[in-house]
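Missing here: one protein chain of the complex. Every other protein chain is in place.
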Amino acid sequence: MKADVQERPEVAGVAHAGSDRVIGDVVLSVENVSLAFGGVKAISDVSFDIRKGEIRAIIGPNGAGKTSMLNVINGFYHPNQGTITFKGRKRSVMRPYIAASQGISRTFQNLALFKGMSTLDNIMAGRALKMRRGLLWQALHWGPALSEEIKHREAVEKIIDFLEIQHIRKAPVGKLPYGLQKRVELGRALAMEPELLLLDEPMAGMNLEEKKDMSRYILTVNDQLGTTVALIEHDMGVVMDISDRVVVLEYGRKIADGTPDEVQRDQRVIDAYLGISH
Amino acid sequence: MLYREAGQFKTSYAADMAIFPIRQDRIALIFLLLFAFVGIPLLANFQLWPLGSDYMLRAILIPFLILSLAAIGVNILVGYCGQISLGSGAFMAIGAYSAYKFGTGVHIPLEFLGTEIKIAALPVLPSILLGGLMSAIVGILFGIPSLRIKGLYLAVATLAAQFFFDWVFLRVKWFTNYAPSGSVNAPELSFFGYLVHSPIERYLLCLIFVTIFALIAKNLVRGNIGRQWMAIRDMDIAAELMGIRPLYAKLSAFAISSFIVGVAGALWAFVYLGSWEPLAFNIDRSLQLLFMVIIGGLGSILGSFLGAAFILILPILLDQVPHALGVPVSVETVSHLVFIVTGGLICYLLIVEPHGFARLWSIAKEKLRLWPFPY
Partner (left out) sequence: MVVFGQFLEVLIGGLLAGVLYSLVALGFVLIFKASGVFNFAQGAMVLLAGLALVRSLDFMVARGIPTWAAIVLALMFAAVVMAITAALIQKFVLGPLVNQDGLSLFMATIGITFVIEGAGQMIFGSDVYPLRLFPTDAWFILGGIFDGGLLVSKIDVWGGLIAGALVAVLAIFFQRTKTGRALRAVADDHAAAESVGIPITWIWFVVWLVAGLVALTAATVWGTKLGVQFSIVFLALKALPVLIIGGFTSVPGAIVGGLIVGAGEKIAEVYLGQLIGGGIEYWFAYVLALAVLLVRPQGLFGERIIERI
């Protein structure tokens, strides 16, 4: 296990060197959040923050509560205790729609693509928040509705070019290989032009090439658009390379919080990954 | 050879998003429309086969058009938005009876308020559209549970609507203008001074309605709201996390679907039946519409037409073919056979091609692109 927790130079294809990123103030802050399902405590009293423009990794062994944490940030789960402060607004309960409209978007551990639609339609669905024209204009598919459709199509095509998925534009996503599906899901999340992008194991099940591509996309988005990224990932090499800070969860509790180097050397983290209970 | 896309390059997104992006499809559509709007009336006028008698128009083409319209409505709710509905018959009834009331004058005395609501009899077109509107309003009401209730449980809500309205239109005499027999006659079909009476005229009227509504439906499903509906259908949780509001998407699906079904109901009553009673819109009708949509293809406008054609023609086929072959077959046996074939086909399609005839059609077109080459 310890051997994994070390830098993998080949993944660091697009390092941070030469970028002019600025990491700003805290944009999201999680305070004393606890979440339980019946008797099962998914999260116990966890607090951390995410700064604007940084890439924050959330790592930990399986069952640590990482996905639940993202769900809480998203508004999908409501914490039993604690608050979330996003862009200065504190709340304990938030509807997912509000989270999305405030600029939070995400991808999912087990893929949640709209299987009945094509790649293009899936990513266009990500623009739904921004499309304003009423039903009557849509029924005519003319005038304002048509120009809005074209405008958003252009934005989506930029994302498609960026993610190099032009060739599967019209393919029904259910038929695509897993790696491409994950890419489409990233595209859909990007279509929302989020301020905070939550990625749940975006590289799960990918080979080295695909991971390099994915890392490149994430870094580019972070670099050029200034999107803040919160990332759950199991590949330690990726985590250590691309993230600015890391928070480590185990059994629903936070056991470490700091830069990749700090976390890598933390004894509690090493124990957790080696399976030593404490 | 004929059906090739080679050389057809789209130079704008608008062209790419067109309903029929391939030129051959557009040509085929123009021919179809010409035939429907001009060809069929001409054939009927000169009593040429197969329109030698009114039978084809009255018993096949007119019900086909109206049921296709209703199937489009049901498809929007069930196929595109994924909300099961076993109550479409009731929404047809609401459209029919509301249109009837608007067409014959509405008078609601409100003694306890000291006033009354009195609306003079409206012309046919507004009556039909208002019938659809009433249906849409009720659709929204019965759609509200869909926010909490999903899938199968929702089917019960729609059944509640079906049976409740069956009862309402039977027992509440106000809807039938206190007709002693319980059945009502449609008002005269006068559109902008022109009286629609003969089968050809009725046919053209239905054709106009269906063409307009099919176009509207197609525009809606390929636009923003269509994607929202399909997102809710496929993964409603993920849709909500992307900012699509389930409330808006589901209720709009119920509203638009019920509007179209309501208009179809009004047309069914006014143009096809002429005189009707509540039985015309009972649970059998609801199941029939559901079958059309399943067999034709869930989530396909074309599929609605194909399914309606199939369900309508099947009993006729099963009746005529044995007769033509000289095998006597009783009316009952025919209806049993219809059941068996319809049910069997549904099971078969669900196994082999869940997207129904519409998918089979697009697969055929794909093969046609390569024809006569094997691959």
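General observations
Note that the chains take the letters A and B in the order they are written out, and that residue 1 is the start of every chain.
Quick note on the criterion: a residue touches a chain if its C-beta (ideal position, glycine included) is under 8 Å from a C-beta of that chain, and two chains touch if they have at least 3 such contacts.
What you see is a predicted model, and the numbers here were worked out from it, not measured in a lab.
Only one of B:75, B:135, B:176 or B:342 touches the chain withheld from this view, namely B:342. Between the chain not shown and the residues B:43, B:69, B:84 or B:189, the one that touches is B:84. Within the complete assembly, B:153 is the residue of B:153, B:194 or B:371 that touches the hidden chain. Against the chain not shown here, subunit B presents residues 84, 145, 148-153, 155-157, 159-160, 163-164, 166-167, 170-172, 237-238, 241, 283, 287, 290-291, 294, 332-333, 335-347, 350-351, 354.
One rule holds for everything that comes next: only the chains that are shown with their structure count from here on.
One inter-chain figure worth recording: subunit A and subunit B are separated by 43 Å, centre to centre, where each centre is the mean of the chain's CA atoms.
For subunit A in complex with subunit B, the touching residues are 74-76, 96-97, 99-101, 105-106, 108, 112-117, 121, 124-126, 128-129, 131, 133, 135, 138-141, 145-146, 148-150, 153-154, 157, 188, 192. Residue ranges on subunit B touching subunit A, taken from their complex, read 12-14, 17, 216, 219-220, 222-225, 227-228, 230-231, 233-235, 237-245, 252, 256, 299.
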